[in-house]
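Only one protein chain is missing; all other protein chains are in place.
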Amino acid sequence: MVGGGEGAFIGDVHRMAARLDGRFVLVAGALSSDPERARRSAEALGLDPSRSYDSFENMAEAEAARDDGIEAVSIVTPNHLHATAAKAFLSRGIHVICDKPMTATREEAESLADIARQSTARFILTHNYSGYPMIRQARELVTKGDLGTLRLIHVEYLQDWLTDPVEKEGSKQAEWRTDPERAGAGGALGDIGTHAHHLACFVSGLKVESLSADVHRFVEGRLLDDNAHIMLRYEEGVRGTLICSQIAPGQENGLTLRLFGSKGGLVWHQEKPNELWFTPHGEATRRITRNGAGAGEAANAVSRIPGGHPEGYLEAFANLYVEVAEALRSGQAATALPGIQEGLDGMRFVAACVRSSDANGEWVTP
Amino acid sequence: MVGGGEGAFIGDVHRMAARLDGRFVLVAGALSSDPERARRSAEALGLDPSRSYDSFENMAEAEAARDDGIEAVSIVTPNHLHATAAKAFLSRGIHVICDKPMTATREEAESLADIARQSTARFILTHNYSGYPMIRQARELVTKGDLGTLRLIHVEYLQDWLTDPVEKEGSKQAEWRTDPERAGAGGALGDIGTHAHHLACFVSGLKVESLSADVHRFVEGRLLDDNAHIMLRYEEGVRGTLICSQIAPGQENGLTLRLFGSKGGLVWHQEKPNELWFTPHGEATRRITRNGAGAGEAANAVSRIPGGHPEGYLEAFANLYVEVAEALRSGQAATALPGIQEGLDGMRFVAACVRSSDANGEWVTP
Amino acid sequence: MVGGGEGAFIGDVHRMAARLDGRFVLVAGALSSDPERARRSAEALGLDPSRSYDSFENMAEAEAARDDGIEAVSIVTPNHLHATAAKAFLSRGIHVICDKPMTATREEAESLADIARQSTARFILTHNYSGYPMIRQARELVTKGDLGTLRLIHVEYLQDWLTDPVEKEGSKQAEWRTDPERAGAGGALGDIGTHAHHLACFVSGLKVESLSADVHRFVEGRLLDDNAHIMLRYEEGVRGTLICSQIAPGQENGLTLRLFGSKGGLVWHQEKPNELWFTPHGEATRRITRNGAGAGEAANAVSRIPGGHPEGYLEAFANLYVEVAEALRSGQAATALPGIQEGLDGMRFVAACVRSSDANGEWVTP
Partner (left out) sequence: MVGGGEGAFIGDVHRMAARLDGRFVLVAGALSSDPERARRSAEALGLDPSRSYDSFENMAEAEAARDDGIEAVSIVTPNHLHATAAKAFLSRGIHVICDKPMTATREEAESLADIARQSTARFILTHNYSGYPMIRQARELVTKGDLGTLRLIHVEYLQDWLTDPVEKEGSKQAEWRTDPERAGAGGALGDIGTHAHHLACFVSGLKVESLSADVHRFVEGRLLDDNAHIMLRYEEGVRGTLICSQIAPGQENGLTLRLFGSKGGLVWHQEKPNELWFTPHGEATRRITRNGAGAGEAANAVSRIPGGHPEGYLEAFANLYVEVAEALRSGQAATALPGIQEGLDGMRFVAACVRSSDANGEWVTP
């Protein structure tokens, strides 16, 4: 693992996700750029001190040289380090599991993509919301044609934790996420907009053809956007909206996806992830539940426990780790796993939003 | 009443709303432009045959001449007749209660506004959703400053009844609502977008300064929009979105309003109208109920029965009729009642959406 | 109308319900036992002073003597007056619409039943919750066999307005409802338990064969029960529970009905009355909505407006008035309308609960 030392949020999530199904064991890490903090974090996690590194370069080099070197690395640093770190491992044939967004800027993303294409190792991007069983169910319904011809995709991701300028009040998480140097071109756009964008594309199977954005920072003195409204046109004539905000009081992690087609509609809320609302046009709405009656193969394949026993965010995240393990060990493609292309799409989406908004909402192609 | 004969939808709603609280009695009508249908409808409603007219002009003239002539007229025809009918009564000093949208076109709206300004009679526009107690509660919370500085307004109005081309399959309601001659410049925009627009303005107390729209017709052969996505900028730096659709399977009458400010957030769903979700930033979300603990004066003033005993759409509609009665009989202003200005705003909103969309999403001023 | 003067709750509900669909006009009343209050109330309601009576006996006599005397009377007094008042009208051939519970005691109920059986006039008991469209839908599903063999009926009716001893703090409603002289043998049992009992029987089509009750008063000094837990055995081997409480903070009017059979289950909540949750065993749960896809004839027959436009408590109440009008004027039976038998069943239920609880939960036959 690179990053994820003391005080980090997402590093711990990756560790729990990796651990839940017992497919990966954490054996090495460059857990912090501060050597003392890296050491302390490694100790707390029970790592062999000889495999606690003070930089990801050293880690990549040393682990690549070991017979029992790591199979894959999880990169959970702030965004601006993703590209360099990922390259260090990919170029040495070590698989990379990278937190989103893929990089800080679109340029870094393109450059990382070049390296990845030349590597024998794989690159997986943890758009974890795509690991929810009911998201897989939604995708299956779309693919099977149960919605008819898709027409509309509305996705929103609303949070409230940046309502106040907490980046100036000691919140580490807020600090780097609102800092263009470390977060990149997008604030809310990069942090959560990319999730919403990926989810819409993942479930619909469509790419965005053009978009018109109104990107804004509401909190005074903030350097990156904390709110964005976007109108989108997808392939095949589908239209939609995407809104993301981190200043919406009462919205904890309000990721909601809705799709409407000529024959049916779907609604899913991340905060109630075990249910999917499906309406075949002209019939009563169905509440499809994880591992319940009405759930299909795609959802059941990533479910652990019976319906009514809620699985949550960590389980969905862990599903990606299971699929990574299976993909790496079988050598086969994992069609559901986001990778370089999805990462590129995400960074192009962010860049397009900023470009459109700077041009007063002009429709642009990502 | 003008319009509202056999087979009409909204005419019956107006009659029930007027009747519920016993403030108005229906005594005269020009219920249909088809004389035989007008006669039959009048008979069914128990009207004195001598006060069943075959045109609104005749009705206006005759009723104005009677000592016991009507106090007010409800106009519930298709949109294209609103302006002429309203003028006929206003110019004779008879108060007008008119269904929305105010007219078919912006030009008619401006012209009607001129007549209304010169009349001694009042003009009330039945944006009925503003009559819901919890909408009054929301407005009161905004006014009192409980949301702090407003930042975001998201409003959506989603239906599914035009998912198929039912206007070609015998639906009278669909027929005129998708006919530019009778409905006017907006399809979904005029029919439900104006409701959403009014509600956002009503609760926030703000006007739209500019907007960028993506207006579309999805169903082949349809002549008016059945779907629209709009980004908005309100006064005082507030931003938002408005989406309206009549092709969203599973959405029966999905009008949802959300407001977020620097100190709190509000969420209200029309299909669950007796509850309002209020989050003071940094505290647990409250479920405020109609006539329940936590409801304030503005809401209680338009509630009839105890909390937990649901009031619905007709009660909200009836609240406007009560307020009209009180306003007319007291001679005082009714600050909550929509009138000419709100009607004008609505028609300008529709026109601006069409204009913006035609100009590929250019930001325009309504 | 008998009762329902100034300050009354249910009288106003009956008037609104009667008015909504325009089938009845209020023309006479004995609105209060206090003559001055009766006069003022009649004036406020616009009654002809000559038809405002100072006692129901006088009213029954005078109206029966008029050619244009009332067709039916609504009795909305406290419970202890129901029987005498109803008899006064029934014995003169005037139809009676009576609020529930039918009487204060089981003995009065039996005696009223005798009179009613001898009368040419009808007796209707306003168990208004049975007027909800989704309750009619539930009943239809049971009748059609969509639940298979019924096994379980759980009904509960929870309120919180008597959590404190408000009967000693000036609440008129609480005063008589907690007074055995006026309310009768049951407190919560009579006021809301009878509703729950009727609803369970109405939807299932079954009668209670025996029950075991734990009836209690929690608030010190209160003279009647404010809480009851009951286990029931219905006909045909069906079992269930009924709980009612008026001391459950946060529960405004929490009437919930659930039925489970060998092939399916149903859940309905009065506070969200426009939806019914139906699960065919082994399939995803359906959300059936009033006038929406999936609603059947029985529900549609008592619906006014399209799905998604909420109808509420008053509309459900008004459905009974519509059915009364149709029954009286057609001379036909109204199979869905509660009458003497249902009233008797309710009073026997209350008496049985008290008897069982006094015998420490012994199973007794109502």
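Residue numbering begins at 1 within each chain, and the chains themselves are lettered A, B and C in the order written.
Just so it is clear, a contact is a pair of C-beta atoms (placed from the backbone, for glycine too) under 8 Å apart; a residue touches a chain by one contact, two chains touch by 3 or more.
None of these values were measured; they are calculated from a predicted model.
Student: What are the shown chains in contact with the chain that isn't displayed?
Tutor: A, B, C
Student: Looking at the full complex, which residue from A:33, A:55 or A:253 touches the chain that isn't shown here?
Tutor: Considering the complete complex, A:253 is the one touching the chain left out.
Student: Pick from A:16, A:115 or A:166: which residue touches the chain that isn't shown?
Tutor: Looking across A:16, A:115 or A:166, the contact with the absent chain belongs to A:16.
Student: I'm checking contacts with the chain that's been left out. Which of C:29, C:264 or C:338 qualifies?
Tutor: Considering the complete complex, C:264 is the one touching the chain left out.
Student: Among C:32, C:137 or C:227, which one touches the chain that has been omitted from the display?
Tutor: Checking each option in C:32, C:137 or C:227, the one touching the absent chain turns out to be C:227.
Student: Quickly run down the residues of chain A that touch the omitted chain.
Tutor: Looking at chain A, the ones touching the missing chain are residues 9, 12-13, 15-16, 19-22, 159, 161, 251-254, 270-274, 289, 292, 304-315.
Student: Residues of chain C in contact with the chain that isn't shown?
Tutor: 147, 151-152, 154, 160, 163-164, 212, 214, 216, 218, 227, 229, 231, 233, 239-241, 243, 245, 247-251, 258, 260-265, 267, 277-281, 285, 360-363
Student: List the chain B residues touching the unshown chain?
Tutor: Within chain B, the residues touching the omitted chain are 278, 282-289, 292-294.
Definition applied: only the chains that are shown with their structure count from here on.
Student: Rounded to a whole Å, what is the gap between the Cα centroids of chain A and chain B?
Tutor: It comes to 42 Å between the two C-alpha centres.
Student: Please tell me the distance, in whole Å, between the geometric centres of chain A and chain C computed from their C-alpha atoms.
Tutor: 54
Student: Which chain A residues sit where two or more other chains touch them?
Tutor: Only 278, 285 qualify.
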